[in-house]
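Here we show just some of the chains, and they stay where they sit in the whole.
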């Protein structure tokens, strides 16, 4: 099916050239509220940083059944008109924003946009998913062999087919049945004609929180989506937990074999919004404390502490507070960033960064500047920013990075470049410093990061408290499809 | 002519409910560069904060003559496609972004979008204008009486008609002739088949700067528009100066009777971008110093200094630095703001502010908070933010405002509400504090503001160094049309 | 999934208020031509009269695999841009235009637009269908029970699922397997990675012809689609025949039990284009001969013979030629018909017919007029036209209808109103004459119709040569789903 071509706007949270790891989905579901679709739209709007390419909402209404609207682009542009929202009646609904994990990467088409809806023999269901199933290809191959017709390129559809073929007679049981067949990291929402279901994988890699407003229950990826609708935060859905909500209330079951949780530590570093609370901790405060740890681990004499906006700001504030070096807005973001401008002449080409960021020349000139950024992926952005800062007359540039070196790809629902594109996979800290060309470059240590997120004794190397595979190469779930395709050789195998 | 209905996106620089004064135009012109239109588009993009409703570009090409493209909406959406830019060939061009001053207010139509182009007996010309002509209605009436046909509702068109009827034989002379007939505050750009002209009114109320890149000259409203294209800042165009640029170079003339300059002080407070330099001073630094002045004039015991993002941030940093109270991101902006969501239920209605701003509840709870904002216009935003902060559990809320009370409307190209809508026109500081309902509310003094922008001895009451009519009610140019229409009674007349 | 709302334009072939039976699909496939998609688009354009709501094209390209574009609206608007056609590379392709038979009637959504594509364990396939499966609901129910997920509301998808679950190892065998399970009237096209397949149901109710251009083979609903691309007409695909085309050439098999053919006689009356040739006979000539038969069976004294344009014209010419009464363009069509105009006042309301048709008042006034139309369905159009003609001053109006009374609904891929909406189901010819209010009303006899299409001895009542269920109530295939749903009581049962 052909969709109008849309160039997804770059995320204002991301750095200028997309040189970031990207969380790839946000979820929001509600049960028991009039105008459920409006709540879902607002919640997805608050979660837009988790996926900007497309969004979808499914509601259920007693008289009209399931209603589906999917669109490429931003929630604010797609789910605000009366015309659209009237197509989504009902007291319950789920929604999804996505970048793209599996599926046609970088080229989202409407049919790959979640939630997916299907009519099973036991009734209709819509499902939406944040994460990645690491054995989806194997399951899909088997299902096609048996006569299932796939309509998308998404791994999520395999779960719907498994549910369609399950012998159980209720949708929650069929969902459990299906999820016990898959591996990977996932938070799932399912909407039925009389209920709402939320599930987290046994390790709890991806987040999912529970909220309440009036008599309605909400499930969302982050607490900031509760705040926007004025809902009360109740608790995190637990790793391995399935919550089932219907008119009789909320029930909790634990369908999987128990495992030690391994929440994604990068949610603290970059993915989540700074006004969200994860596992009882303020994301903003965690990031500020990473800055404090950095200032202790890697102090430097300087005149100003500046952030690479906006994601580096909390750590920059922490660094300034711990070091006593004044914080200043040395780099200003243009708030009207959008798709790339045409750049037909040599003169204009390669100025991409200035479209989004501008150095505050008047206050940088002649200064020794500490620049705090959240992470280094390919290193391309760091080099451009260094150039801008030096071009503006800075005397010294000291990069401080609020995460350890990112040396391994993620297979759990995060868009990462191939391993050989990750700067830290082949260079030491010193080599990266020379490559980027700055006076100093320091990353926070893995232990420092663990301390900042509240593990006072740092990382437990025997039983790490988080999933930190992107830093450590220790993958808590085997990436089966990738191994089969020969796309990855694991550390363990080296 | 009918245009497709477009809902202009709210400016991310503005506070949530539009409770701000609004600068209403941005200008950019270039002479002597290949692909002039690309430079203009980039420059307008950097000036988007000065006008978000619409934008237009006119270029001149030897073989194709004048080329015009005007569109409603953002530069990034309208002037980036190859299809559009190919319609704008040429080595010289001017562009304009606008909100709306005169003309069909709040309902911009394409025909009111500048630049305006016309064929005079002495050749073609395109003009664009930042400011407001205070006697435009009188002139327009007279021109119609003599048989001129107006095609827009803009005051700028009157200048074009005056030029069409001038007896002078060159366009620069006709422009001088026309501008000597008008009153008000203005910076004008004019593009001819062989040159580019820039003019500032005798008081220099509105800004205009001169830059250079390679062999090309640039005229722009702010220096940030020079930065984005990598141009060098040369100097401000002087109050009352006309610069004429052609293949022979740049000439400067002073066509008006000399007056003492009265630059708009609100450009420092809010309109200009923090990375621009005005009159040799960094806007960011001026704002930070306002925060320092505020901390001196209005200290308070508190736990945190927070900004109402984003315009209050520099002053909040200054307040924190001067007071020693830690700065924190207590309010987080949603980067994906857009047009208003539908809010059909009582439950959702009135939550407008949360769409754009969210309180960082985890760090605000139980704290005494100093909230720094740039200005108070109607006071509606201040009340909503106060509610949000208290709702998040703040113990005390102390508002500190980085400008004096705004008590008078502007007639020089800034969108202000009627006088009786301005909170400060009828209330004292204490009354405003009680009305808004905060523990304390303090504005920086007019002298403090003057000190922050570099006038060390403060305001000279006899010969004020700036136009500060919005604070003082002292209007340097008589708003003739408004008086004739009975829309304003001046302080002098009281 | 949400599609932009489109109001399908009314067919210029249909009479003003849609008071016609409507053929519901057109098919075109080609194998072995560069730019296959362009041929398909042209062929579908020529078949647009068979379906105006939507169209789809699927091509197969060796390097890019299957390519799918589907759109609501006309072929001329949707499949002409370079941008679209570049998305459809390949040397083979099939296309479909549809009104809507089953599926969401009157509310076509993109996901219901054919061709449908699926990946089977034995390879990819796309299918398109003209006709209607009379036991589709029963099959769909069974498939869902076994775990198939349906993504459309179309009966055609059931065939794809049957193919997905077939145990045969080639797509042609799986298609045969599936089609042996279904009942109804159908012509099917299937595109595989290395071939093109065409099938007609055993009765041959719906048409399908074979053509050739250069080395490429074409399958299309009508010969006019061969003419438009300059292809040579080879022969009709036979009732019950499957033709399989690949690089080795064309093979023919007869997978079904043989039956006596029962081609749809209404294709001659109205559905097919007058420049098509069916079963060796010119459609135009058949229609002209119906007029001749009518003039013999129902002569009348009159001054002019006029057609209800455009479908009544050939029969009107025949009537004129046989009767000697001059033919004249008494009713003129507006060539720019489109969607309905707003008609907010009593004055304007109910003038719908005049938007499309206007009486040529100057030549009608005072005349006795024979008005020839192709059929009477609800009778609403006939009444409006009679009013127009009398209003223009005609002295007498004699309706002559080029088909027998339409008294029974069709279940074989034609959109008909419910039986009780058919005027002829409850009225005699005389009652209809009085109801419509004309001086005389006569239908051609069923035998006359058979003679006109070449059966010289008329209809064989024991073994009718055509499907004429809409006139006779004798249904050659049991409409099982309809009977199960209680939506129809058959003549046999009366």
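Think of it as A, B and C in the order they're written, each chain with its own count starting at 1.
Definition applied: contacts are C-beta pairs under 8 Å (C-beta built on N, C-alpha and C of every residue); 3 or more make two chains touch, one makes a residue touch a chain.
Just so we're clear, the structure is a prediction, and the values are computed from it rather than from any experiment.
*Asks:* Whole complex: how many copies, 3 being shown?
*Replies:* 4
Going forward, only the chains that are shown with their structure count from here on.
*Asks:* Would you mind working out whether subunit A and subunit B touch using mostly the same residue numbers, over half shared, or mostly different ones?
*Replies:* same
*Asks:* Starting from the Cα centroid of subunit A, hunt down the chain whose centroid lies farthest away.
*Replies:* C
*Asks:* Using the average of all C-alpha atoms in each chain as its centre, how far is it in Å between subunit A and subunit C?
*Replies:* Roughly 51 Å, centre to centre.
*Asks:* Let me have the rounded angstrom distance from the C-alpha centre of subunit B over to the C-alpha centre of subunit C, please.
*Replies:* Taking the mean C-alpha position of each chain, the two centres sit 62 Å apart.
*Asks:* Between subunit A and subunit B, what's the gap in Å when you average each chain's C-alpha atoms?
*Replies:* The separation of the two C-alpha centroids amounts to 37 Å.
*Asks:* Which positions of subunit A touch subunit B when the two form their complex?
*Replies:* The touching residues are 11-13, 33-35, 38-39, 41-42, 45-46, 48-49, 52, 74-77, 79-82, 85, 213-214, 224, 227-230, 273-275, 277, 281-282, 284-285, 288, 310, 313-314, 317, 321, 326-329, 332, 334-345, 347-348, 351, 354-355, 358-363.
*Asks:* What residues of subunit C sit close enough to touch subunit A in their complex?
*Replies:* My answer: residues 1-2, 5, 68-71, 83-84, 87, 110-111, 118-121, 144-151, 160-161, 164-166.
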